[in-house]
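Only a single protein chain was left out; the remaining protein chains are all shown in position.
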Amino acid sequence: MSGQNPVVQTYSPREFHRQAHDALGNPQIRANFRKAMDGLMAKRSESFDDWDLETLRELGANIRLRALAKLPDLLERLEANCEANGIKVHWAEDGEQACRIIREICESHDARSVIKGKSMVSEEMHLNAHLEEAGIEALESDLGEYLVQLNQQTPSHIIMPAIHLNTDEISEILHDKTGTERTRDVDYMTAAARAQLRERFMAADVGVSGVNFAVAETGTLCLVENEGNGRMTTTVPPVHVAVTGIEKVVEHLRDVPPLYSLLTRSATGQHVTTYFNMISSPRKDGEHDGPREVHLVLVDSGRSRIYQDDELLDTLRCIRCGACMNHCPVYTRVGGHTYGTTYPGPIGSILSPHLMGLDDTKDLPTASSLCGACGEVCPVKIPIPDLLVRLRRESVGEGRGNVAGAGVKRTRKEAAAWKGFQWLATHPFAWRAGTSVAGKLRALTPGKLGAWTDYRTAPKPAGTTLHALVKRHQANRSEQAGKSHEEERR
Amino acid sequence: MSARNAILKRLRERLDGPLSAPESDFAVVTNRGWSQEERLARFARWIGSVHGEVVHADAARWTETLAKVLADKGVRRLALGKEHPVAAEARDALVDSGVALVDVARDIEQWQREQFESVDAGLTSTRGAIAETGSLWLWPSPDEPRLISLVPPLHIAVLDADTVEDTFFDVVERHGWASGMPTNALLISGPSKTADIEQTLAYGVHGPRELVVIVRHAGESPGVTR
Partner (left out) sequence: MTAVKLYPPRPDKIYLFGTCLIDLLYPEAGMDAIRLLEREGIEVLFPEDQTCCGQPAYTSGYQQEARAVAAAQLDLFPEPWPIVVPSGSCGGMMRTHYPQLFAGTDREAQAGEVAGRIFELTEFLVHVCHLQLEDRGEPEKVAMHTSCSARREMGLAETGPALLAKLGQVELVEQARAAECCGFGGTFAVRHPEVSAAMVEDKTQAIEATGARRFVTSDCGCMMNIGGRFAKQNKAVEGEHIASYLWRRTS
């Protein structure tokens, strides 16, 4: 079922333009995303109906800021409290090291089979491929992740991994890979997946999950989910490994309820998810279920670098709700795979350059019209448009130079063009002369202006500029004023 | 240097200098001021909206309601604890009911397949509930282990009407969660569900397909006993 030689369909941020072209030309993909995003936007908006949303977002941002302000202390406190509770804490500089740590935990238990709850960090570090190489099967148990894995793809959305697939496509995948009947009956397909995965839960040696919030005060790992696969993953196998980015820590337990509220409403428009699972220790003496061992792997992977910079820091506030992608007019049209990164959409465009370098991701910060919809809905008020502009600055070498690959997009030609613009716009006489000439020569304006005119007519300069019209207008007025003044004197 | 120390060092020696931590005002997630009646109504409405079934019962006669639920749902094997009064009263009441009572206070390794394949329902107590979101709160214990509310296709939870509080924040604060968390603390709001197939809701994808909440009312029951 997991396939002997899984060839995962891959996308690369370097191929953004080609992938966007393909997605835009695929009516099925377009329709799937449009329908899904329209639904999610409506549900989010309804779910905040009774709330003082601005105050709640303020609080959310404030809690995340406070956690980041105290980050090193909180991580130490989290570690100490987890260890005191019996949770073993590991630290990883990067994804590769985190993969190695998890593989070694698996090997120490002679594990052959790992069952996984949803974890974007594990996607980010390509954990499944790493474990497969070591001969350990890693099976996704979130239904969407499971479907995507069966289809040898990567998730196209951080909350709804299989959102690019419709019912018929999913029926076909399940039929092909697991032998179910072809059907449009969602209950049938869901029940089939339940039966298939229950066997795997019972057989799994290790469960690997992500973490939504790690509470420093109590050493508690919080997981948000609807399906119950997260609870299964963290309860049924004898060993549980939770893996998360270092930024997911919060200070107090009381910080959790507002963030949870914001997360579920922003993500799927639910006022609450089915399960909120808070894990503070492995199975204690006398308890009858739950893993005997719980591990927490804290992954840096570029996050401490983002942390250095006051402006970029805001990126780390993210609670991974996906609302920015649900509301993004670009994401809605090109879908998640087009971005070629683990995190697609606006949050991906401000996060991926730090994880992968601007060399690979230089087309992402520009893949936005800066319409501001992402920033408007962000539950922790990340100024995403400003961060996109900041990364554009870094790309063309006019930032602080502290993002890997800074300056990669700077070309002599483009830089010279902007210098030219600067000269003209700071020399008013030349500006007026230039715009006036452009108006006089309007008949000569090219009818084709590259890509613009593939879809639209070319704008034509008006015959006379506003500067000139205002001058004429003012002359007329003073003439009139003079006349009436004379009339008065007569 | 270990990864741990290297990471912490980078965070401590931050390029743009130390950050100042803001204070937080939690007013927006507390002080709802709902009456007991409103709380219960909200709880029932919200959990109902996510497919949870609420059944009201007189506290003195709640096991009759339980028996009725078990009969309605065709439950033949019910998993439950022994010590908690909910489990103890249920055991007493069901002794001649024909429903087989499955003992949950044993290590899961001894009966995993049995639990996964031949238990129709799990019965648990609850510590309380949250009106704002329609959530039950459970702290599983040796007597009522974690999987009882997850593995069987039906979860029956017993809730006392006067333990419903306004918000999650209120529960965390008033019950001092921060001063002693159990191995596992849970909020449960409805049965297991997914929308991963084209946003179509389907229940019971991994956990229970059905959740029945028996709300026990002390004294005169305002609700209807089914």
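Note that the chains take the letters A and B in the order they are written out, and that residue 1 is the start of every chain.
Rule of thumb we're sticking to: a residue touches a chain if its C-beta (ideal position, glycine included) is under 8 Å from a C-beta of that chain, and two chains touch if they have at least 3 such contacts.
Nothing here was measured: the structure is a model prediction, and the numbers come from that model.
Peer 1: Report, in label order, the displayed chains that the undisplayed chain touches.
Peer 2: So, taking every chain into account, the missing one touches A.
Peer 1: Which residue, A:A31, A:A84, A:A129 or A:A462, contacts the hidden chain when the whole complex is considered?
Peer 2: A:A462
Peer 1: Would you mind spotting which of A:G39, A:G86, A:G357 or A:G372 touches the chain that isn't drawn?
Peer 2: Residue touching the absent chain, from the options given: A:G372.
Peer 1: Among A:R112, A:K284 or A:H473, which residue is in contact with the omitted chain in the full complex?
Peer 2: Counting the whole complex, the residue in contact with the absent chain is A:H473.
Peer 1: Check each of A:A69, A:A134 or A:V389 against the chain that is not shown and name the one that touches it.
Peer 2: For the chain that is not drawn, the touching residue is A:V389.
Peer 1: List the residues of chain A that touch the chain left out of this view.
Peer 2: Here the touching residues of chain A are 17, 20-21, 24, 38, 329-330, 333-334, 366-373, 375-376, 386, 389, 391-396, 398-399, 409, 415, 418-419, 421-422, 424-426, 428, 431-432, 435, 438-439, 450-462, 464-471, 473-474.
In the analysis below, only the chains that are shown with their structure count from here on.
Peer 1: Across the complex, what residues on chain B touch chain A?
Peer 2: 2-4, 6-8, 10-12, 14-16, 18-29, 46, 50, 104-108, 112-113, 116, 132-135, 141-142, 145-147, 150, 167-169, 172-173, 177-178, 181-200, 202-208
Peer 1: Which residues, counting only chain A, touch chain B once they are in their complex?
Peer 2: 32, 35-36, 39, 51-52, 55-56, 59, 62-63, 65-66, 68-72, 75-76, 79, 91-93, 97, 141-144, 147, 160-162, 165-167, 170, 186-187, 189-191, 193-194, 197-198, 202, 217-220, 226-229, 231-232, 235-236, 246, 252-258, 260-261, 268, 270-284, 286-290, 298, 300, 304-305, 307-310, 313, 402
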